[in-house]
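Complex shown without one protein chain; remaining protein chains in place.
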Amino acid sequence: MEFQLEGKPSFAYIHVDLAPGETFIAESDAMASMSSDLDMKAKLNGGLFAGLMRKFLGGESLFINEFSNNGSKSMRLTLTQGTPGDIVQKELNGDSYFLQPGAYICSTPDVKVSIEWAGFMSWIGGEGLFRLKISGNGIVFFGAYGCLLEKEIDGEYIVDTSHLVGYEPNMKLKQQLSGSLISSLTSGEGLVTRIEGKGKIIIQTRSISGLTSWLNRYLY
Amino acid sequence: MEIDIQLRPGSSAAKISLATGETLTAEGGSMIAMSNDMSLTTTTYKKNKGGVLKALKRMVSGESFFMNHYEPGPNGGAIYLATALPGDMMTMELNGQGLVVQGGSYVASSHDIEIDFSWQGLKSVFSGEGLFWLNINGTGKVIVNSFGAIYPVEVDGDYIVDTGHIVAFDETLDFKITKAGRSWISSMLGGEGLVCKFNGKGTVWCQSHNESSFGKIVGPKLRARK
Partner (left out) sequence: MESQATEIKKGFDFKFEGKPDYGYITVKIPASETLKVEASAMATMDTNLKMKTKFKGGFSRLFQGESLFINEFTAQNAPAEIGIAPAAPGDVEHVYLDNEAIFLQSSAFVASGMDVKAETKFQGLVKGFFSGENLFLIKCSGQGDLWFNSYGGVIEIDVNDGYVVDTGHIVAFTETLEYKISKVGGYKSLFFSGEGLVCRFSGEGKVWIQTRKVNPLAWWVHPFRRSRKNN
């Protein structure tokens, strides 16, 4: 299977070239174009309950599509996400990673995507009570609005909650006030996330909430 | 006429340099900036040809009723054009062959290009995306835009493109609206619904993203309208 990640960071999309016998999984409505000989099958990923959890809590689709090449030559599938923005390709080798809900796009069949309880503090921070966990072996693509930047953390770091996309499972997250009580209210920063640990985090340089608060001023 | 498309594929603008005597025809509302002595004339169709009927037909395709014609001063000039939404732009050179362009994707063209409404039959109505098309013919350059990055697909046989992802295609291709998966249930549950299946030999220019998907994500989060 070969991948070409194009259009970064403004309108990132993925060309997947499947060899005969190969299968690729993508969330609903991710297909932009594809070879007409590819077989596409809609499935509930992990059963009805897991699917419903993924949709209502995880921001993902209820069904996923399984694309299979049951022919004799290479076939192309082009996948995208609903929002403009960046996409990151990640290889998993038995390890796992946490993602903001809605970030998962597609992956090879042995990657598992599940919902995890993120804790009340995460909810207060505006991130929601749940997060996505990707694990297993294979290649996974995830994306978000904005440009995705990887940052190595060793110690402590502060991230505005709406800009955090992914982090390592061993990292500790805590919500805190951005400044003094008055400052936090007036600064526009509010609550922020304090990350402690060692590893890579992924941040997005724009957020949908930032986009809507900017655009709201111009609406009639 | 020299066209330089900058800041692709997300914030693209077309910089068109014109020599004296050359005219650029553009859709309304797309000028960012231009040389001081550039002149603008607005008509319903070509600079010296009217055409209210043609203008009405263009509106059905999602274009504006009026066309703007820019002509530089005695020392030539340059103009920057933008589009309404974030996205890509591309220049196509036509030498007599025809191009079918999705309504709303036309930006500008050189003077000898003909633009007309293209009736694609009931396919347009049933695609669910409200697809309408323009026939572009003649000799010269055409600038098209997209929501998303533009990528080409060389078709030789059959190829499937999701209905909201088509920018333009060679006149030599034909398409029909069909289901994406093997079964109707699969297509609907999989979220793909109806798609366009192209056949023949030619190029389809696709856009990586889909406006209505983005609108449905952002719209509900904005201040409600009265």
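A and B label the chains in the order they appear, each numbered from 1.
To be clear about the criterion, a residue touches a chain if its C-beta (ideal position, glycine included) is under 8 Å from a C-beta of that chain, and two chains touch if they have at least 3 such contacts.
Here the structure is a predicted model, which is why all the values come from computation and not from measurement.
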item: Which displayed chains the unshown chain touches; value: A, B
item: Given B:35, B:183 or B:203, the one touching the chain that is not displayed; value: B:35
item: Absent-chain contact - pick from B:6, B:20, B:139 or B:172; value: B:6
item: Touch list for chain B against the chain that is not drawn; value: 6-7, 10-13, 27-36, 38-42, 64-66, 68, 80, 82-86, 211, 215-216, 218-220, 222-226
item: Missing-chain contacts mapped onto chain A; value: 9-10, 84-86, 145-147, 149, 151, 156-160, 163, 178-179, 182-183, 186-189, 194, 203-207, 210-211, 213-215, 217-220
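The rule is short, and it goes like this: only the chains that are shown with their structure count from here on.
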item: Interfacial residue positions of chain A with respect to chain B in the complex; value: 6-7, 9-13, 15, 28-37, 39-42, 61-63, 65, 78, 80-84, 208-209, 211-212, 215-216, 219-220
item: Residues of chain B touching chain A in the complex; value: 9-11, 86-88, 148-149, 151, 153, 157-162, 165, 180-182, 185-187, 189-192, 197, 204, 206-210, 213-214, 216-218, 221-223, 225
